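Take this structure first; my questions come after.
Partial complex: the chains shown occupy the same locations as in the complete assembly.
Chain naming follows the written order as A, B and C, and within any one chain the residues start at number 1.
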């Protein structure tokens, strides 16, 4: 990727996808009465939105390419920081939540690090490096956070009650 | 409230284990020699939704939930507003809450019951592997006076195979809850368990219906899953497999009912189970079963309607479609169990009747009976088993639809030499050849109506209790509250007779007239919005002038107090 | 013991006179069925012949076996019930293109998939005969003689054999009513092949589709041996003109039949409720 605009368009989408996914997960947890994790996801969504705003700020005077969702050039199926839906569980604990976020941030870091390594465009290289560093900070922060959370009991996902049927 | 029972609700969400705790409590009550009943109410989420286990434990067999819960143990308050209406509390009820979960929310607070706090979550977290529901369960047991031993023995039986550790954790949590309960305000306590020597069964209405079908002789089931009928099938699938029968999952209800018709035509007693939307899809082919005189049984576990409605809640509003839902003049059987144990008897009887009368029988159960579990005395054996009037081999000029005195014609089963015939849903003559002649139509219509009308259904057509100038006429799961209400009314000096119809179709005018002899006033009790049962009674029976109706749609159950009040007001 | 003389195809004809229009292809299918049954050699009482509603669906009454003339579209479901409940019987089903592919399409698809051992004869005349000539799922899009679709349906017809293959049928053949002896052979092969067999028979409706009298010129026998692999059959059918007769596919999937076991008594099951 060699164009700054394209790079920023991706960065914006990356954060947007991450935030939306966190919102979605927060809602899902709330519906499943897992308020503690819902709140964490909301917080994570908030951070993603802050970053989203930051990146947008970078691009404010630029005309960005209007990419369709499937035109993004990630190596992954979704934006690198979007939490994989299938890695969630209604009984998941804050511990899982933070670790999930950590994985997301690590992928984010990897994404930017890759670009900064591979790109020939100096401006993109600079920005990618900057973003990668920022993601690295997030990783460190989340790692600290994770360290303070007690691991759940091994049977954290045990639900003695049967699933509900409806319709 | 009633003096011989205690009602407990356990609520919680997201894996708190309210249902499991309720289940253990019921099992323990059984172990300790009590009777009991448990229903449930749940949110729409597949997993982790809010759930309530609603129990009543008693020293006598019981047929209904009580008007109120004596004890509500709330593990948390997630979405409580959604089913607060199903959790009525009295002033002297106790709400046990976890202080971590905050204030008692408005929809519960309005009942004005007493409240007490128990830090269930923190107690549980102090125990390795400890779970909040076990803490609450321990407290509940102590509060209602259920021996802890009985719970421990259930735990041992159920958790034993999960290993020592799990069992130890549960036991510790249970004990911790029990200890903590010592300082809590008191709650109505259970009396002494009856030492009646009666073997207790712990069974749901849906399981009972499955068992009834099996005992009646059903060997082949084809079905399509639907809430709340699925559990009938879930019980039957392995049961049939083990006992030489078979259950097949069909592509839809049109297929399942026709597979059942095929199985029965082939000589094997056959059945299916469904709920309202599925029954609606079956009516065309039920007409075929009527016209072709093919016996079969459909268990309809009713849920809230119309349309997809409220799949997880109970209502009696499929009465109309069960009775009148077939096009043309299509006489058939409708049998309605009026208790969880009667789900067994009535279904078994329905199999017998369907086979004897070569006609389809609809068993109208409902979610309230089907998905509730009861502790009952082991049901007595019933003599009703499938016995079809079959044709011997090589009958000369065999007439499948011969006009006989009883209206029942010997049915040739494939494999029987010499009697091959073609069953037909077109109007036909005695041989089965299609005919549009007025005389054939008249005589076959007469025949099909007559065989049902002329049959002797004995006393089973209705359960009649008491004798008085007031009669409460009811059916199905509304019967339980009526029975309890009449007991209470009696205690207040109000006498009333109960007539609970088991045989909805065919109608029994002579028997009803006899049952209503001397009755001046009738109270009809049912769970529909449009008074379906009342209208049905008016259509087919002569009621006294003075008729009152309690007709309320689901999902709230009919409470005995409402009936008592109505009777008292009449007095 | 008396020696049983084998039954002839006449012994499989009943004394009920068909209401079919003279010239209707269904007469030939009836003759093919009775011939196949005579060759099969099972006693009449061990055969169950199930149908839906339509001209073609009247066929069971004209044979002398156990039969069920059910409601429109449900023949295969009844037939499956018969076979699943009584695996000892030989089960045939028959009906029209409307009965089997329009209202009965779901059971058709699932019968192919479920692969219960039975033989289904679709008497295809590309029209609803019984109800006075409406278009069926096999009718060409430009056939304008139905009052319900006076400008033609504008909808591509389905090819029953192709659909059956995609849905998983285990034996697929096509015959032409004008060649009843070949149809008889196909039916017998279908009966003898395990699992679900489809016999698609082009059976002219002389009343509403008189032009079908010309089918005689259009049909041609398949010159290939029956495909045994789905992929191969798919490939062949992709270029089929709809008039190739013969066995088109003979798969080797096992027929579906729940086992019958005796592992417990009802009393054993009841003990689980005692607490």
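The working rule: contacts are C-beta pairs under 8 Å (C-beta built on N, C-alpha and C of every residue); 3 or more make two chains touch, one makes a residue touch a chain.
Model, not experiment: these values are computed from the prediction.
**Q** Counting every copy in this structure file, what formula fits the complex?
**A** A x1, B x2, C x2
One rule holds in what follows: only the chains that are shown with their structure count from here on.
**Q** Determine which of the two chain pairs, B-C or A-B, is joined by the larger number of C-beta pairs in contact.
**A** Between A-B and B-C, contacts are more numerous in B-C.
**Q** So the centre of each chain is just the mean of its C-alpha atoms; given that, what is the distance between chain A and chain C in Å?
**A** The answer is 57 Å.
**Q** Report the inter-centroid distance (CA atoms only) between chain B and chain C in whole Å.
**A** Inter-chain centre distance comes to 42 Å.
**Q** What whole-Å value do you get for the distance between chain A and chain B if each is reduced to the mean of its CA atoms?
**A** 50
**Q** For chain C, what residues touch not just one other chain but two or more?
**A** Residues: none.
**Q** Using the touch rule from the top of the page, what residues of chain A touch 2 or more other chains?
**A** Not one residue in chain A touches at least two other chains.
**Q** Could you please specify the touching residues of chain B with respect to chain A in the complex?
**A** So the residues of chain B in touch with chain A come to 13-20, 42-51, 76, 78-79, 129, 133, 227-228, 230, 308, 311-312.
**Q** Which stretch or stretches of chain B touch chain C in the complex?
**A** Touching chain C: residues 27, 30-31, 199-203, 207, 211, 214-215, 219-220, 222, 239, 241-248, 250-252, 254-268, 270, 284-285, 287-288, 292, 375, 378, 412, 414-426, 432-434 of chain B.
**Q** Would you tell me which residues of chain A are touching chain B in their complex?
**A** 31-34, 90-91, 153, 155, 158-167
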